[in-house]
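Report on the structure given below.
All protein chains but one are shown in place.
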C-alpha cells in the first residue's frame, strides 16, 4: 500500500473541510491564550489553497506540497503562516518529483517538515506549540517502520501520538508564541497550533484509511 | 398666616433634599425624552445653593430668592439653569425687601417667576415643558385668592394643580427643548422639567403646612 | 460603569487640568468659572471667537482652542450647557477690543445661556454677536420646535471662522461668514451603542444587539428612529441621501443686534445641494467607533457624492464631535466657496486639529 497523488490531493481537500469545520473551535482555543485568530487564519489559508488547487493538482506530489506551502505562506499570516508554510514546503522538498509515497517517504517528508518548523520557530518539545503534536507523530512513524507496521495502521498510530501530544499541552506553561505572554495563566488550556496539527494528521489517517 | 423668612429658607433647604432624593428619577425621565441630566443638573445647582445659603439667609426674602436664582444660573446649566435661574430671580424682584409673604405676595412672586420663564423660553401651555406645571399652579392661586381660601389650603391646591399639569404632559408631543427633537416619540413620557417644578411647589406646600 | 475617571464630581475639572498640563504652549485653563483659552490671548487686533457647550464631545470645544481656531471654549458639565458666567468671563479674558463672536450650537440650554452671557457682555460695553449652528437634518419639522440641532458643522465653522479672525476679519464679517457656513452645512448622526454619563452611572439608552439609532444628537438623546442594524454601505447611503436631498430649510433665529442693543429675529434658509457643488466631507466618530470603520463609511460617501455630482474638495475623518464613548458616526457635508476653502486650508494649531504649522 502507498499514498498516490490523488490520495494526497484528497488529503489536502479534506483538510480544507476539517479546518473550516473546526475554525471556530481553534479560534476559541486561541482566544483563551492567544489572540483568537488561529482558526480564522487557517481557514482563510486553506480556502486559498482550495481555490488554487486546480492549477497544480496534476503536478508531482513534491510540487503539490510545495505550492500548498507557498499559498499558506502568503495567505495565513500570523505565526501559523510561516510555520505551516515552511511545513508544507519542506515536506514537498523531501519528496520532490514523486508520484506516490511509501510509509518511509511520508515519514521522511513529515520529519523534514517538522525540522523546518523548528528551524523557523525555535520551539522545543514542551514549549506548548504545534511542535508538541508534530514531533511525537514523527517519532511514532519511525517506530512503526522499525516494527514493520503497515501504512494504514502507522498513520493511525501517528495521529494518536499527535493527539496525545496535543492533549499534553494542556497543563504546560507556554514558552513560545503569543501564549507565552500569559505566563502561568497559559496553563490549563490546550494549544491551538498543536490542535490544528493534530487535525491535519488525523485527516491524513482518515483520508488514507479508505484510500 | 403668612410665610416668614425662616419658612422661606426652610423651603429652599427642603428643596435641596427633595431634588437630591429625586435626582435619579428626574434623570430617568430626561433620559427617555431628553439627554438624561435634568436630575443631576438640579441636584448640582441646589447643592451649590445650600453651600452658599449661610452667606445670605439673613437677608430679606427678595434678596434670598434672587441669590438662589443667581446661584442656580451659574451652576445648573442646560435649559434648566437659565429657566430656574430666571424663575427665582424674578420671584425675588417681585417681593424685594419683604421679610414675610402673604398669600397675595406669594402669588405675585410665582406669577412673575413664571412670566420670566415664558419670556426666556418662549414656551406655551401644552408645549410639554415646566410651564405646563407652573402656569396652572399660578392660576389656581389666583382662584384661591378670589375664593378667600386660607394660605395653607391654597398652597396645597396650587401644588395639586401643578401635579395635574405635570401628569397631563405625558400624552403631549414636545414642542420646546430637547424633547422636541423626538417628535411623536416624545408622547407617552412625563416631562422632567414639569416634574421638578411640581416637586418644588409640593415642597413649598409641605414645608409651609407645618410652618 | 467603567471609565478612566476618579471622583464623578472631578471628571470635567481633572480632564481640563490634564489638557492644560499637556498643551501649555497652546492653551490655558481658567477655573471657577471654567473655560479654556488661548495661551496668547487676547490676540491683539483680532476678533475673539468663543464657543462652548456641554462636556463629553471632546476634542470639541476645548481641544479646538488655539491659533487659527477658537480663542476660548466654555465647557459645561457632561452634556449640559455651560452657564452664562463662564461665557461672560471668557469674553472678558480674550476680548482684545475688537469684539467677541459666540458660536452657539442650537440647543435650548446653550441658546439661553449664551443669550444671557451676551446680554451681560453687551451691558459691559463688549461688542458681541452670536451665531447659531443648526445643521442636523434628522430634525424634520421645526416650525413649532426648538429647531434643528447644532452638530458636525460646528467643528468646520470653528475652523473656518477662526481662520478668518486670524486674517483680520471684523466682527460683522466673521458673523456673516459663520452664518454662511451654517446655512451651507448639513449633518446626520447614528449610534450603535449608548454612552454612559458619569454622573448617571449607566447607559443613557438600551439598544438591542441587532439595532441602531438613526438621527441621534450628540447627547445620547434618542434618535429619529430605531431600526435593525444594516451594513455600513446601507447606513452611509441612507444618511448621505438624507443630507444631500434635504429640501431648503427655513427658520427664524434670534441674533443680538449690537447697534440696537436688542435681540432681533433673522430669517435663514439653507440652499439645497446641487450637482457641481464643492463640499468638505466630514466623517465623524461618536467616540467609541475606531477610525478604521470610518474609512468604510468614507469610501461609500465618496462614491455617493461622485454619483450626485458633488465634488469632495477636502475631508476630515476622525473623532471631533463625540458623545463620550458612544459607538456610531455622523456625516457632515459643507458646501464651500473660495472664501471658506481658503480659511479651511489656513494653518491651525490646537490640541485636536493641527496643520500648516
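Every chain is named by a letter (A, B and C) in the order it is written, and numbering of its residues begins at 1.
Just so we're on the same page, a residue touches a chain if its C-beta (ideal position, glycine included) is under 8 Å from a C-beta of that chain, and two chains touch if they have at least 3 such contacts.
What you are looking at is a predicted structure, and each value in this text was computed from that prediction instead of being measured.
Across the whole complex, the hidden chain's contacts among the shown chains comprise A, C. Across A:81, A:165 or A:192, the single residue that touches the chain missing here is A:81.
Contact with the undisplayed chain is limited, among A:40, A:53 or A:187, to A:40. Interface note: of C:19, C:117, C:131 or C:310, the residue touching the hidden chain in the full complex is C:19. Counting the whole complex, the residues of subunit C in touch with the unshown chain are 2-7, 11, 14-19, 21-22, 55-56, 58-59, 63, 192-193, 209-210, 212, 229, 231-233, 235, 287-299, 302, 315, 317, 319, 322, 324-325, 327, 329, 351-352, 354-357.
Residue-level contact of subunit A with the missing chain is found at 27, 31-37, 40-41, 44, 73-83, 120-121, 174-178, 180-183, 185.
Following the convention adopted for this analysis, only the chains that are shown with their structure count from here on.
Chain contacts here follow an irregular pattern that is not a line, a ring, a star or a complete set. Taking each chain's centre as the mean of its CA atoms, B is the chain most distant from subunit A. Averaging C-alpha coordinates per chain places the centre of subunit A 75 Å away from that of subunit B.
The geometric centre of subunit A is 56 Å away from that of subunit C, both derived from CA atoms.
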